[in-house]
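Every protein chain except one is present and positioned as in the full complex.
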Amino acid sequence: MAKSILIIDDSAAIRQSISYILQQEGYATVEAGDGLEGLQKLDDAANFDCIITDVNMPNMDGITFIRKAREIPKFKFVPILVLTTESQGTKMNEGKEAGATGWIVKPFSADKLLAVVKKVAE
Amino acid sequence: MNEKFKETFREEAEELLGHLEDILLELEERPGDLELVNAAFRAIHTIKGSAGMFGFEKAGRFTHDLESVLDACRSGRKDVDKHLIDLSLRARDKIKALIAEDDSSAQFDAEALALMEEFRDSAAEAKPVEQRIEEPPAPKSATVKEAPRAKTKEALRSYRIHFEPARDVFHNGTRVLKLFDELAALGQLSSIPDVSRVPPLESLDPESCYVSWNSILTTSADIDAVKDVFIFVESDSKLRIDQLDTIDGDDSGPRKLGEILVDRGVVKPEDLGEALRSQRRLGEVLVERKVVTDSELQSALVEQAHLKQAQERQSEGPSSSIRVSSDKLDQLVDLVGELVTMQARLLRTSTDIADTGLSSIAEQLDRLVAQLRDNAMSMRMLPIGSTFNKFRRVVRDLSSELGKDVDLVTVGAETELDKTVIERLNDPLVHIIRNSLDHGLESPADRTAAGKPSTGTVRLAAEHSGANVVISVSDDGRGMNLTAIKAKAVERGILSPQDQLSEADALMLIFRPGFSTAQNVTSVSGRGVGMDVVKREIDSLGGSVSVESKAGAGSSIVLKIPLTLAIIEGLLIRVADEYFVLPLSVVEACMEATSSDTSNGTHLVRYRDDMIPFIDLKEYFAVPGAAPDGRQIVVVNVHDNRIGLVVDAVIGDNQTVIKPLGRMFRDAVGLSGATILGDGRVALIVDCMKIADSIPEREQKARAS
Partner (left out) sequence: MQPGSIKKTISLAGSYTIDRAGELARELSEALAHSPDLELDISGVVEFGLSALQILYAAASSAASHGGSLKLVGTAQASLCDNLVASGFAPTGPLSAGEFAARLPGFGKVAQ
């Protein structure tokens, strides 16, 4: 069965490109534009094998999203990757404290994205 | 992917930049509004993060210092003033232009450079981030490397890895065991988990991690690749990676256990010295004295074994092995066979001459010849595993063709067998496996209905048993249908309807030529050839085939094959003036035969607490001459049936080089070959299986009761 991945980013370009790369590799993807929308997706019956979230987003940021997601029993242990940039060392640690599994540094290539997703979600 | 999403990004950036303009203008009105500063930062941050992804590296680089300045503002390290807003607005226009022109040249124009300079200065003016000490390292990018390809002899390094995950590691969604799979993908890995901290169930938090590991990895990858495996967990777990000395093949032998323990800091040198003074095994002493824990000792022992193995692998690299044609190898084995025979003669002659000097030379030569023989034979021995692997493919293809789910389980792949034997086993095994899949295993639906797991299992196992290798193919299918087998045999004219057959005999019908019970002839196995070919091939290897089957639970076919076709360990015996060799592998005991044993008319003799049938080889082979007194009985065990062979004298062990029988003897029942003795005489090799087969059923029964 195809692994299913939730992608949360306020940039449609980033979201769509991640989605595209993952779909090429046979993953099923669901997109959300911010943390709040992401949480709504978790309320659905969906089962995600991995969640990729940006940090800085309107309405609800990625860190808050992770904290809230970890409170939902079904998503307590699901791998969550944070999209970050080199300049955001603090964010990456905040992410880990909130319960993120790892991070993807922007900008990234398709190979790098896939390598990280495979590392945590396969 | 860049091109595909470039347009989306451009539109998005356009929108964000429009929004940014509004924010900046509003900010000019209310410079203290943190919400606005945050929004401005977010817009720039998004643009910067995405620009690089879609080929707008220039815009990305240009934005870098602007982002830093805005970051400083939102965390209160810098104030927003008119000048900053001016600069930001100009920067916004510049970004817009950079994205619009999509210019990939490396040069910024003067205006861009001036703006960047300004932002750099402005960022430098900001107060430094507080709590500098706790500032985490910048995130490293995780590069998950592929397993190193086997390039030209790369330098292998060994790393010792101690890994103790954080107690709450599961709560980050980390799959700890997977990290070890990543390590294993880098090279050769040995891991020892330390479970000593796992508490009893009453005090266990099932969602906490209590296990730590000591691993040794030998790889051509560098230490960064090893560290990358742990990139997401290293900040909150205990991780120590040490590179061990390079293995260079001609190193001074394996490291001592004590050195490893001291090196790891587990044992103090002075403790070691003391422990070494006792004459027992170091590890035991250290554990007993509680200097090391059992797990620490185990992991050090694993390290020792691992390094030794890695060293051996390194030194037996491609340069140290050569290809030899198997003909040459066969010639060598032949010559060694002759040599063994000559040596036996030399030994006998030297005994006759009774010259101590000569005897001592003969004995030393005897040891050398034995070593040479083992060596030559071992060159032809190959693990059967390579053949087993071929069957994986067969099973995979067949199972999809037949629509059945099948797991192939192999056991004993490391079992070594003469190369020529392995080659000749290939076809028979393919036939047997095909049969198991086609006839033996049910369809998933039938299996489920029968209360079995829907996936069937075919087990392919090899093991040494004396001078033989026993290979079995078992399935957990429906078992053989005896009624169908008998009916088919009658239909094929192999059996007459009146024949009463035991279950075992009925099962053996499947090895008769032209036998096939498949209801529908399939392309897989119902072609009427197969099992008879199997039996013929195994017979010609000097082996035997047997079948076991249990209705509903599966069946298994067992092949017993001699290890080698060339030399056997034999027991030399004499009947009148004829010499015979019994394969030592089947000999269980020798005992005196009393005349009451051999002439009580029952053809049964007491052996231990049992009555076993016996055969007088003198009668069996019709050797002329009167039977002497004080004869011997050699008890042989064939397929768990014991029989006694009555002989005139047991002479002793004998290494026997098997020579095929000449045409004249080819049909002789009960003989499988001949050999030349030390004194030049010929001895015949007895085929104990054939002789056992000739025991009438009633005696088998008598034995059983």
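By written order: A and B. Residues from 1 in each chain.
Rule of thumb we're sticking to: a residue touches a chain if its C-beta (ideal position, glycine included) is under 8 Å from a C-beta of that chain, and two chains touch if they have at least 3 such contacts.
The shown structure was predicted, so the numbers you read here are calculated from the model rather than taken from an experiment.
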Q.
Tell me which of B:Ala123, B:Leu156 or B:Leu183 is the one touching the absent chain.
A. B:Leu183
Q) Who touches the missing chain here, B:Ala123, B:Ile192 or B:Ala362? A) B:Ile192
Q: Decide which residue listed in B:Glu202, B:Asp327, B:Asp352 or B:Asp640 touches the omitted chain of the complex.
A: B:Glu202
Q. Which listed residue (B:Thr8, B:Ser68 or B:Ser295) would be found touching the missing chain in the intact complex?
A. B:Ser295
Q | Residues from chain B at the interface with the omitted partner, ascending | A | 170, 175-177, 180-181, 183-184, 189-193, 195-196, 198-202, 204, 206-207, 209-211, 213, 215, 294-295, 298, 302, 407, 409, 453
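Simple rule for what comes next: only the chains that are shown with their structure count from here on.
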**Q.** Centroid distance [mean C-alpha coordinates] between chain B and chain A, Å
**A.** 37
Q) For the complex, which residues does chain A have touching chain B? A) 10-14, 16-17, 20-21, 54, 56-58, 70, 76-80, 83-90, 92-93, 96, 99-108, 110, 112, 115-116, 118-120, 122
Q. What residues on chain B touch chain A, complex-wise?
A. 1, 4-5, 8-9, 12, 39, 41-42, 45-46, 48-54, 60, 64, 67-68, 71, 135-139, 141-144, 170-175, 178, 182, 231-232, 235-236
